[in-house]
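The structure is given below, and queries will be raised subsequently.
Note that one protein chain is taken out, while the other chains of the complex remain in position.
Right after this comes subunit A.
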Amino acid sequence: MARRTPLNEAHRRLGGRMVDFAGWDMPVQYTSVIGEHEAVRTAVGLFDVSHMGEIEFSGPGALETANKLITNDLSKCADGQAVYAGLLNEQGGFVDDVVAYRFSPERILVVVNASNKDKDFAWMQARAEGVKPVDRSDDYAQIAVQGPKAVALVKRMTPADLSNVGTYRFTEGPVAGVQCIISRTGYTGEDGFELYCAPGDAEKLWEALLKEGQQDGVKPCGLGARDSLRTEMKYALYGNDIDDTHTALEAGLGWICKLDKAGGFIGREALAKQKAEGVKRKLVGFELTGAGIPRHGYPILKDGQRVGEVTSGTMGPSLKKSIGIGYVPAELAAEGSTFEVEIRGRAVPAVVVKTPFWKKS
């Protein structure tokens, strides 16, 4: 029996097509993936992301404890700042990718993928030195409000001062009378907020956002649009583009791994060694120059030999192009490099392009 977020009934009333995602009953779309995608690129979209997990470190030593588990450096953050980070295994591969929120040195909240939550929590429990992690996932619902009209929409609905809440900053305050963590983060490439609230308040907040957002052309958006939006940005999806067998350097996420930070982190030595020896395969973004759509798992070929694999691909609704992400040997990773993607027995030409694929005009 799939788990349900507090917005499950709301999704069904809106005609959401429900699918199982990581053990959760979630809407993949309401009306059309392309229509929902476009709403986020041109107006504003709402996503229920309450299935995400939240793990808290609280008390003296919380920052130091969490900071040794994640690759980014919370000690360099201000209170009210968040960072994108990895949890890595000893080989430098991903246990998960997360966003860590620094409320204070004594309160850190790590937001993890739904599919990995139980694994992450057990992993943290086994490795945390200092304060104990607490699984707070059942205490938070989360609604992402994303799009060029998202910031103004949320501002109209809160007395909180958001003028200093820049990218990857957050504050706390009421939105539509619902107490929220108001975080300037997202997974779409558009401006906006992610709002964390108590599960019992989620429906009130969702309905208020839909109502107030009507004048902006707000649409509820499903996981389908979430995936096409993030793919156009080459944002990694755990289980597709990053996993426990590809290192953070191979994934192009060296920038979230602070090799020199005090105290280090799990996986640091493997990354330092790989950095010194050279990274032999890299995650690249490519466009198909022939007909077809690359999909997760399709082989990447060079001169007829299998040299890599597609990790994500779609027809980019904003780009109107067939795009993909995949691991290739380092010598094929430069912009302009060419290779083929095997699609149902055909070798379809592709070229490495600059990412993100989508750039705001």
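Operating definition for what follows: contacts are C-beta pairs under 8 Å (C-beta built on N, C-alpha and C of every residue); 3 or more make two chains touch, one makes a residue touch a chain; residues count from 1.
Basically, contacts and distances are computed from a predicted model.
Chemist: Missing chain's UniProt protein name, "CoA transferase", "Glycine cleavage system H protein", "Iron-sulfur cluster-binding protein" or "Alanine:cation symporter family protein"?
Modeler: The record for the missing subunit names the protein "Glycine cleavage system H protein".
Chemist: Thinking of the whole complex, not just what is shown, which of A:R4, A:K204, A:K275 or A:R295 touches the missing chain?
Modeler: Considering the complete complex, A:R295 is the one touching the chain left out.
Chemist: Of the listed residues A:A10, A:V33 or A:V110, which contacts the missing chain in the full complex?
Modeler: Touching the chain that is not displayed is residue A:V33.
Chemist: For the chain left out of this view, which of A:G224, A:G285 or A:G326 touches it?
Modeler: Within the whole complex, the residue contacting the unshown chain is A:G224.
Chemist: Which one, A:L259, A:V279, A:M315 or A:A347, makes contact with the chain that was left out?
Modeler: For the chain that is not drawn, the touching residue is A:M315.
Chemist: Just the residue numbers, please: which parts of subunit A touch the chain that's not shown?
Modeler: Output for subunit A: 28-29, 32-35, 37, 224, 227-228, 291-293, 295, 314-315, 317, 322, 344.
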